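The complex appears here minus one protein chain, its other protein chains still in place.
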Amino acid sequence: MVDSAEATLKTLALELPSPPKALASYVPVQQVGELLYTSGVIPSWNGDVQFRGIVGADVSVKDAARAAEICALNIMALIRQHAGSLDRVEQFIQLSGFVRSAAGFEEQPKVLNGASDLIYKVFGERGRHTRQALGTSELPLGVPVEISAIIRLKP
Amino acid sequence: MVDSAEATLKTLALELPSPPKALASYVPVQQVGELLYTSGVIPSWNGDVQFRGIVGADVSVKDAARAAEICALNIMALIRQHAGSLDRVEQFIQLSGFVRSAAGFEEQPKVLNGASDLIYKVFGERGRHTRQALGTSELPLGVPVEISAIIRLKP
Partner (left out) sequence: MVDSAEATLKTLALELPSPPKALASYVPVQQVGELLYTSGVIPSWNGDVQFRGIVGADVSVKDAARAAEICALNIMALIRQHAGSLDRVEQFIQLSGFVRSAAGFEEQPKVLNGASDLIYKVFGERGRHTRQALGTSELPLGVPVEISAIIRLKP
């Protein structure tokens, strides 16, 4: 087995979007020591929002999981832009995921598995992260999912 | 005074649950340097959810604070499993706590004190952490509280 996330991405025929841009006085990533912090990313592709709505009401769990996958691809795009290659990842440390939830919707973990499973597929053991899976009532631009990450880079 | 969280736990006659398991492509903890990150934990005991509902509606502040205590015990169980002993804790750094809140419910801090007070009781000064106390509308499995932690371990 080749320990290359870039090679795996190619094998899976996965493309990355252009990395999300800062929209204000903040930046998409900050590195401190070996730790890379990302801003919260939303399910946009090259800047265009792909999903809007409330999971459990007008967005299905399946679509929301796809939205979470797109969030994960945006996080990968940020890593590649900042570090030059996905193969600079030593270990994913944490994902914080917020799911915009209809009243009584309890399956936030299923939604976020869209991101977690994809990251594990691409990075293998280096992709295994801790996770906060949370529901919320509202998110920016009306998106159904927002995710941020902490990643350890190789020295 | 003995600076031993394990001894204090015994004195308080507190038991820990079995540590929560990862439910998907994520892990319960990740360590980077001396910092231990936990996933979000819920008020379950050996895997069985102990509380469900909305605080300020069908869950009282008192019960929700007890749910937060159980979250803290699950965090301790993760620390002991990962590090071998609670006495490996150098300092609790941060708790992020989310309380599933009825409309107009403002006492999230009181609920989370269930966790904060217990951690302080067991760890003394090493238990003093920063805290994010947040309300939210929905949480996984319908639980009233979810908490994650960042802990500094001894070298």
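Structure notes:
Labels for the chains are A and B, by order of writing; each one numbers its residues from 1.
Definition applied: a residue touches a chain if its C-beta (ideal position, glycine included) is under 8 Å from a C-beta of that chain, and two chains touch if they have at least 3 such contacts.
Predicted, not measured: the structure shown is a model, and the values here were computed from it.
Contact with the undisplayed chain is limited, among B:Leu35, B:Val61 or B:Ala83, to B:Leu35.
Hidden from this view is one chain, which touches chain B at 33-35, 91-95, 99, 101-109, 113, 116-117, 119-120, 127-137, 150, 152.
Residues 23-30, 32-33, 37-40, 96, 98, 100, 136-142, 146, 148 are the ones on chain A that touch the missing chain.
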